[in-house]
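Pasting in a structure now, in structure tokens, and then I'll have a few things to ask.
Apart from one protein chain that is not included, each protein chain of the complex appears where it belongs.
Chains: A and B, in written order; residue numbering restarts at 1 for each.
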Amino acid sequence: MKTVVCIKQVLQLGDEVEFTDDGLDVDPDYLDPALNEWDSFATEEALQLRERLGGEVVLVTCGSKASEAALRRCLAMGADRAIRIEGVDRDPFSVARALAEVVSAENADLVLCGVQSSDAVQAATGTALAELLDLPRAAVVTKVEYDAGARTAVVDRELEGGLVDRVEIDTPAVLTIQTGINEPRYANLRAIKQAEQVEIDVRNAAGGGVPAYRVRKMFVPDRGEGAEMIGGSPAEIAARIASIVKERLA
Amino acid sequence: MSVLVVAEHLRGQIRDVTRELITAARELGQVTVAAIGQDPGSLVDAVNIDGVAEIVTVTIGAGEFENDAYQAAVEALIADRKPRVTLLGFTVNSMGYGPAAAVKLGLGFASDVHGVALEGDAVIATRSFYGSKVSAELDFPGVDGVMLLLRPTVWAPAEGRGSASVSSLEVTAPASRARHRELVEASTSSDVDITQADFLLSIGRGIGDKENVEMFKELAAKMGATLSVSRPLVDAGWMPSSRQVGQSGKTVKPSVYLAFGISGAVQHLAGMKASGTIIAVNTDPEAAIFNVAQYGAKADLFDVAEELEKLY
Partner (left out) sequence: METRETFAGLSTWQIALWYTLIVISTSIFAWGAGRLVIKYMRGRGSFPVDRPLHRAGRTAWIVFTHAWIKRRDGVAGLAHAMIFYGFVVLFIGTGILAFQDDFAEPILGWDFWQGTFYLVYSLFLDVFGAFLIIGLVILGVKRARKPKRLDYTRVDGVTSRYARWHYEVGDWAFVGSLLFLGVTGFFLEALRIAETDPSFEKWSPVGWVVGQGLIAIGVDGETASAAHFRSWWVHGVAALTFVAAIPFTKAVHMMAAPASVATRNDRAGKELVGLPPNARPEEVGYGVVTDMTPAHLLQLDACTKCGKCHEACPATASGYPLSPRDLVLDLREQSEGALGIRGWLTVPPLFHSDENLLGNPIKPETVWSCMQCMACVEICPVGIEHVPIINNLRRRLVDKGEMDSLLQTTLETIYESGNSFGEPKRKRGRWAKELDFEVKDARKEPVDVLWFVGDFASLDPRNIRVTQALARILHHAGVDFGILYEGERNAGNDVRRAGEEGLFTDLAESNIEAISACEFNRILTSDPHSFNTLKNEYPALGGSWDVVHHSQFLLELFQSGVLTAGKRLGRRVTYHDPCTLGRYNGVYDEPRALIAATGCELVEMQRVRDNSFCCGAGGGRIWMSELKAPDAPRPSESRMHEATALDRVSTFVVCCPKDVTMYEDAVKTSGHEGEIEVRELTELVLESLDLEPVALAAAAD
């Protein structure tokens, strides 16, 4: 059983923001990197499959050298090896094309992605990747029952409103994994440090293809009216809230 | 400018997002609505709304959504009608085939879009990045068409009886590689129905610790509110999913929605922003929930909760 997990190092913005000179992105000084939350669930799912069925878990990411931190965290969780693809635009189609090249060569039994990344929230890369690999797919998966013999899996897709769509899918397939599907294990720092000794296979993206979009301007959204902010001590805030609640429920 | 809207339906009912897509679409140009299903004719009435020029029905084998069939149908529709813009809801189903069709056909693509405009012939989409703290305007140079997945609940649902022409398109969909089996209610517990509550006290990641849930449960009981939660608390197993507000949980419209420690992820806001009065308490002054709240307070949740408890 070989599972490829596509992960992303996301960039998190605090409560201060400055833009780059061209105004097309946030100044990197204001962004802190982190492993995308969804991807830790996808990695955990792959590791659990390996624990049950044996085999290999291979990580792939697109990003600069710095994004290896995310790979190392997943390696520390227990993944077997990692591939990083350099020189890829951040839009989902460019990423999917770069991933497809590498993933197709792996001939995996399953390809797992996070549903979305917390910094871009496109929820598109996994599905686009499936198309480029010509694989069946299921989006927003909260349960995987893999039947290695039948080469199928029964997966639960989490629809809106608390409804679950149970789907039987042929494998190999691409699944985008939703948070809460499992409890991702802790990647301890001893393991992360040891993962620093693991050689990461670095590839260059072939490029080509039109990106999904082009950012032409990035800005802090006009908050409009926004909320009327209640100031004062906690007691004053509570009193005001209580009076608003009473008035509205009257 | 031709716009294709793909209607979304579940158990034979058109979903709200479809009417929202129609609202967005009619601001852009001539609207064609695609109804894809086993019996698409039964959906025609529901999408024959003011501003829709044409309804195209595509008959597929699957009773409920299956992404291979939908993808084949939408690809055929785009090939046939060549819309400048294709609009889908930013929903779980669309996530399963929209990006696939777009990358295959070489369309421009963006999802979770909350603003669409035309500049001459160019489509400009607005969406958020970095935890909704910034927005970006996107354009799509070098492509013939654009597919946008629009964020639900941003556009008002289109109203008014339409007079669209109805036609159909034959599509031979390949055999589905991912086959729908059944729909299961995730929360079949006998827990309260938060959608019926008039006053929700809702808590999120900001409460920090499982043991604090109890404190807010008590506060809710004292205030006469029903306790609801955001997704992370359900993921952590602290509360059942029946209490979850948001896109993957319940959509609620109480008279008062009092949120503690909820930063306001898009999916959460989608499930509660239609509430009568939203009051949010959060330690982060930049929390996105303050954008939809009428009242906000940047304060320690527990201090405010304690003070509130004294008042009831």
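Basically, a residue touches a chain if its C-beta (ideal position, glycine included) is under 8 Å from a C-beta of that chain, and two chains touch if they have at least 3 such contacts.
None of these values were measured; they are calculated from a predicted model.
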Residue among B:L10, B:A46 or B:A236 touching the omitted chain: B:A236
Contact with the hidden chain (one of B:D16, B:D139 or B:E306): B:E306
Which of A:R81, A:K143, A:R166 or A:R185 contacts the chain that the document leaves out: A:R185
Residues of subunit A (touch criterion as defined above) contacting the omitted chain: 12-16, 29-30, 32-35, 183, 185-194, 231
On subunit B, residues whose C-beta touches the chain left out of the figure: 208-211, 236, 283, 298, 300, 302, 306
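Throughout what follows, only the chains that are shown with their structure count from here on.
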Footprint of subunit A on subunit B - complex, ascending: 10, 64-68, 71, 90-93, 95-104, 106, 108-112, 124-125, 128-131, 133-143, 149, 177-187, 198-199, 223-224, 231-232, 234-235, 241-242, 244, 247-251, 255-256, 258, 266, 276-281, 284-286, 290-291, 293-300, 303-308, 310-312
Subunit A residues within the subunit B interface of the complex: 11-13, 15, 17, 26, 31, 92-93, 96-97, 115, 118-125, 127-128, 130-132, 136-140, 154, 156-170, 173, 176, 178-180, 210, 212-221, 223-224, 226-231, 234-235, 237-242, 244-245, 248-249
